[in-house]
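The complex appears here minus one protein chain, its other protein chains still in place.
A and B label the chains in the order they appear, each numbered from 1.
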Amino acid sequence: MWRFLITVIRRDLLLAARRKGDWLTSQFFFVMVVSLFPLGIGADPEQLRRVAGGVLWVAALLASLLSLQRLYADDHRDGSLEQMLLSPQPALILALGKATAHWLIFGLPLLVIAPLLGLQFALPPDVIGTLVISLAIGTPILSLLGGVGAALTLGLRGGGTLLTLLILPLYVPALIFGAGAVDGILAGMGAEAQLSLLGAFMGLCLLLAPWVTGAALRVSVD
Amino acid sequence: MRLSTHNLACQRGDRRLFSGLQMDLYAGQLLLVQGGNGRGKTSFLRLLAGLSQPEAGEVRWNGESISRTREAYYQTMVYLAHANGVKDDLTPVENVQIHVGLRGQKRTQAEIEPVLVRMGLAACLDLPARVLSFGQRRRVALAGLLVSGAMLWILDEPLTGLDVRGVAEMETLLREHVQAGGMVVMTTHQPLRLQGVDTVPLQIGPLMQVDDLVSESASAEA
Partner (left out) sequence: MNLYHYAAPATFYRMAGRWIPWLSWGAGLLTAMGLYISFFVAPTDFQQGEAYRIIFIHVPAAWMSMFIYLVMAFWCAIGLAFNTRLSYLMARALAPTGALFCFLALWTGALWGKPMWGAWWVGDARLTSQLILLFLYVGIMALWAAIDDPKRGDRAGALLILVGAVNVPIIYFSVKWWNTLHQGSSINLMKAPSMATTMLVGMLVMAIAAWLYTIAVAFVRVRGLILERERHTDWAQEALKEA
């Protein structure tokens, strides 16, 4: 089982390394969306600080959707998804491996970029710290839940738009707890409660999402 | 070793492709699936591979449904279809390595290269599969099949894209595999010389009405 899981993750990382343009697109998208906000709402530091958590989190959601469209689509097209489903291991492990690889490629770089963008919003260091922690707990949710949507919309006309429609509502708790943690620290109320709730939601996703994704993949290749 | 189907039925969209299909295949036999275009050959192979679920009946491995003996079955079976499952960005060696890795096996480069050379890919071991021709990519996929050491091969049109020499090599591979006690299920539209191979023909198609028979014989005469 471990060999299978590791093969899936290494395979996706190797493919990402060979095609850097594909995943850098979503990182740049994240940077751009976040950087456009000050242009839209003005440079008042007080105001920027108030919206920073929400802006960064919404941008992270949208950027994840951009990269999720390709999570299974390329493998579906060239037949390697079928090969992976024909492994002796259950599809749930495959989904877990794919989500892990997606997080390493998409989520991890966000944690590095986010503090720099936080500076743009005049955030003090402790708030930036909370922002990074909230993203560290929250971005796996995006990879896991997004995998469900990617698997369900596999090979459909307008799959990308549909994916957005299906998955964004499901992201709501992650957005509220994640952005709430940043706001909590800003308001001086602490962020422990939000971060624990975010962690609980992540645990639930970790438990259920790979299972549903696996089932959805089987339905989609049938 | 026995692969069998019990009252297998398949429906695609509105059309019932076949029903009540009974079939037995033992070690050392090759099942040649025949039938015109759109008669459900590919669907039948996908059912055997467990990629799609039958409308009724079941596929059995050693007398037990493959949904119950999943792990054991998938360790003995490889499936190769129109889409090769070869990743464009990886070299042939990497492709084969991943193919067997997904099956939970580990093979070194030294073990894989001779097989690729045997498949006539000596000149392109280090090239990304993107620059290979369709036939060469098919050879990569076939090399993966050989390296995995699987007992049961399910091949959907394995000769597509192969040149005359490739077809002859494929015939040799099939003969060797079956005579060594392996099992093959395959479809093909091309003539195949399989002297000395225990070949079981299977005709796939809907139960034909009298009208269909008449019109078909009429079109054959014309």
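Simple rule for what comes next: a residue touches a chain if its C-beta (ideal position, glycine included) is under 8 Å from a C-beta of that chain, and two chains touch if they have at least 3 such contacts.
Since the structure is predicted, the reported quantities are computational estimates derived from the model, not experimental observations.
Among A:Leu71, A:Leu131 or A:Val148, only A:Val148 touches the chain left out of the display. Annotation: of A:Met1, A:Leu36, A:Leu108 or A:Leu208, A:Leu208 touches the absent chain (contact as defined above). Residue A:Ile176 is the one among A:Leu62, A:Ile176 or A:Leu206 that touches the chain not shown. Residues 145, 148, 152-153, 156-159, 162, 165-166, 168-170, 172-173, 176-177, 180, 183-184, 197, 201, 204, 208, 212, 215-216, 219-220, 222 are the ones on subunit A that touch the missing chain.
Assume only the chains that are shown with their structure count from here on.
Rounded to whole angstrom, the centroid-to-centroid distance between subunit A and subunit B, based on C-alpha atoms, equals 37 Å.
Against subunit B, the residues of subunit A that register as touching in their complex are 1, 3-4, 7-8, 11, 14-15, 18-19, 77-80, 82-90, 221-222.
Against subunit A, in their complex, subunit B makes its touches with residues 49-53, 70-72, 74-75, 77-79, 81-90, 94, 98-99, 101-106, 128.
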